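Excluded from the complex is one protein chain; the other protein chains are retained at their positions.
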Amino acid sequence: MFWIYQILHLLVLLSLIVTALAVVRFKDLISAAISLGASSLLLSLEFYLLRAPDVAIAEAAVGAALTTAIYIFAIKSTEREEGYK
Amino acid sequence: MNFSNPLFIAVVVFAIYILISALRLFLGPTAPDRTVALDTINTLVVASMVALGAAMWEVLFIDIAIVYAILSFVTTLFIAKYLEGVEAS
Amino acid sequence: MNWKMSRVVTTIADVLVAPIAIFGIYLILHGHLTPGGGFQGGAVVASSTALLIIAHGAFGEHKKDLSSLESTGLTLFILLALFGLGYTMFYNYLAGTGTLFGAEVPSGINPGYINTGGTVTLMNIAVGMEVIAALSLILWMMAKRSGSMDLETSRSEVEE
Partner (left out) sequence: MNIVLIIISILLAISLVFNGLGTIGLHRFPDVYTRLHAATKCTTFGTIFLTFTVIVYSGTRYYWTGQSKFLMLALHTIVALIALLLTNPTGAHAIARAAHKMGYGPKQAVRDDLEGEDLKEKEEKEEEKEKKDKPVMMKKASKAEGAK
């Protein structure tokens, strides 16, 4: 039954690719920041699946909460030029 | 690890749901839609982490799910607070 | 980013700040036995600071306290590394001595003894202090600067 584990890896990595593509593709900064948060959360799940809970905690704390917060503070002090989409 | 545990199969179904929600995050026309998709992904990931920790019989792995639930809440609040000050065009 | 959020959010944030900070301190102090350590626990405590900032705004002047805490953590880490200089750098001179953190490691299957870390526990505490102070300082300064030109000042600043 080991193939179940491999299918799990495949699905998580596929959704990781989808969110990472969204980060690159969006022109709106806040949408890109949201996608970056989702991408790093899914990366944390992938570390969890690889049984590395240490790295998973670090990724969830730094990548999800703090990096998104700092990016949003940075976006807040820019001006919005492109249309909302 | 016992791979024929029903919790493992549930986690596979949760991974399919995560993929569908990630598609909404890719397609969603406005920023609040994407935030809703992010929130859904967070809840599903917490659920799959709890199920995986129970299937692996590891107590420490549930702690990560608790940390994850609280930290994703911080992320959602930051995005919502930014969006409050923005006007839609 | 200086205005307050709604009352629901502030209430839940006030409830959740203390558990997050306690969980981060637990991660720091148990870093040599369970997954975690100085950096991870410090990041979790700093995210509780982020929750405070998002709920109540960045108020007060904490730059001096936070940078002195950061300097204390770094100095403590370097001092702990230099204490083992008789053999090599970072030598674990407390291991197996039976003092507060240096109890001997039992062999075989055991439930996990807390005081067997040697200098690793003290180094985790130093790194934790440094990471908490640095990340909180970054968040607080960015919140202060990004919101200074905005719609209205926070209510706490008005009261001061």
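Chains here go by letter, A, B and C, matching the order in which they are written, and residues are numbered from 1 within each.
Rule of thumb we're sticking to: contacts are C-beta pairs under 8 Å (C-beta built on N, C-alpha and C of every residue); 3 or more make two chains touch, one makes a residue touch a chain.
Small disclaimer: the values here were computed from a predicted structure and weren't measured.
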Report, in label order, the displayed chains that the undisplayed chain touches.
B, C
Where chain B meets the chain that is not shown, the residues are 6-7, 10, 13-14, 17, 20-21, 23-24, 30, 32-33, 35-37, 39-40, 43-44, 46-47, 50-51, 53-54, 57, 59, 62-63, 65-66, 69-70, 72-73, 76-77, 79-81, 83-84, 86-88
Touch rule applied to chain C and the missing chain gives residues 5-9, 12, 15-16
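One rule holds for everything that comes next: only the chains that are shown with their structure count from here on.
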Chains joined by the largest number of C-beta pairs are A-B
Chain A to chain C, mean C-alpha position gap in Å, rounds to 24
Do you know which chain A residues sit against two or more other chains?
53, 57, 61, 65, 69, 76
Please output the residue numbers of chain B that touch at least 2 other chains, ranges allowed.
60, 64, 67, 71, 74, 78, 82, 85
For chain A, which residues count as touching chain C in their complex?
53-54, 57-58, 61-62, 65-66, 69-70, 73-74, 76-77
Of all residues in chain B, those that touch chain A in their complex:
3-4, 8-9, 11-12, 15-16, 18-19, 22-23, 25-26, 29-31, 34-35, 37-38, 41-42, 45, 48-49, 52, 56, 60-61, 64, 67-68, 71-72, 74-75, 78-79, 82-83, 85-86, 88-89
The answer for chain A against chain B in the complex is residues 1-2, 4-5, 7-8, 11-12, 14-15, 18-19, 21-22, 28, 30-31, 33-35, 37-38, 41-42, 44-45, 48-49, 51, 53, 56-57, 60-61, 64-65, 68-69, 72, 75-76, 80, 83-85
